[in-house]
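Here the complex is missing one protein chain, while the rest keep their positions.
Labels run A and B following the written order; every chain starts at residue 1.
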Amino acid sequence: MSERDTHMAELREIVAEVLELEPEEVADTADFVEEYEADSLRAIEILARIEKKYKVEIPQAELNEMRSLKAVHEVVARHAGWQD
Amino acid sequence: MTAAPAFSAATRPADTYEAAAAPLPAIEWVEVSAGPRGGISLRAGTTVDAADVYLAGHFPELTVYPGVFTLETIGQAVTSAVGYCAGRLPQLHRLRSARFLAPLLAGDTLTVEASVGPVGDDQSFDVAARCVRGDGVHAATVRAVYRWPSADGGTA
Partner (left out) sequence: MRLEHGELRTLLPHRYPMLLLDRVDSVEPGVSLEAVKAVTGCEPCYSGIAEGQAPDRYAYPASLLIESFGQGAAVLWLLSRGPGTTGLPMFTAARDCVLLRQVYPGDVIRHRVRLEQVVHGAAFAAGSSWVGTDQVAEFGSMMAVVRPADAIAERKR
């Protein structure tokens, strides 16, 4: 498993838990709001778990961008310095 | 109304409120039908009443039905639907997750739709509830485990 695959799997698990889905139900590019009825509080909860797990701080401005698993990965990678 | 065999007969909402300590009568009506695998499906509703004694303190400047009262509504609906077990009421044991998505203000109605059970060997059962406000807005989602406590009063 590449570094990217590991991170994606971890993030998928976080997203699935907050949105109360099975990890395999979270598609890479599916829009959280449109596909899974997520709201801004769910986005904050996802962010909170990510900040705790990876000990990173992600600016509030990025919150609007984090609308799919792939987008979440890109934002976290940028702030956590991942070379994925 | 047909309650599934694993549950005893349903009680009236008013009886449920009088049967145990409760902050308010939290359901006006309950409907019960047979659900999958020996469980039941329930629908229940209430209206937020600013004159309720606890709501006067939550808050004096604006009546907001607290998230925990949505739990109370679900709990009383479950109690009313499943009845007692050897004289004991089912108790909330584990709140797996609760999400409160939209505020309920004075005059708002709250409708609970929940799947309940089936009952496990340890006298516990799952409840998955979706709560909708009068204007159709999704107000809350709750997943919980209820159980009939053992005779010594513990729920552990």
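By our rule, a contact is a pair of C-beta atoms (placed from the backbone, for glycine too) under 8 Å apart; a residue touches a chain by one contact, two chains touch by 3 or more.
What you are looking at is a predicted structure, and each value in this text was computed from that prediction instead of being measured.
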item	value
Of B:35, B:83, B:118 or B:149, the one touching the omitted chain in the full complex	B:149
Residues in chain A touching the chain absent from view	41, 44-45, 47-48, 51-52, 60, 63
Contacts of chain B with the absent chain, listed as residue ranges	17-23, 25, 53-62, 64, 66-69, 71-72, 75, 87-89, 91-101, 103, 105, 135, 149, 153-156
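Methods note: only the chains that are shown with their structure count from here on.
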item	value
Intercentroid distance (Cα basis), chain B paired with chain A, Å	33
Chain A-facing residues of chain B, complex	97, 99, 101, 138, 141, 143
Sites on chain A touched by chain B in the complex	20, 37, 39, 41
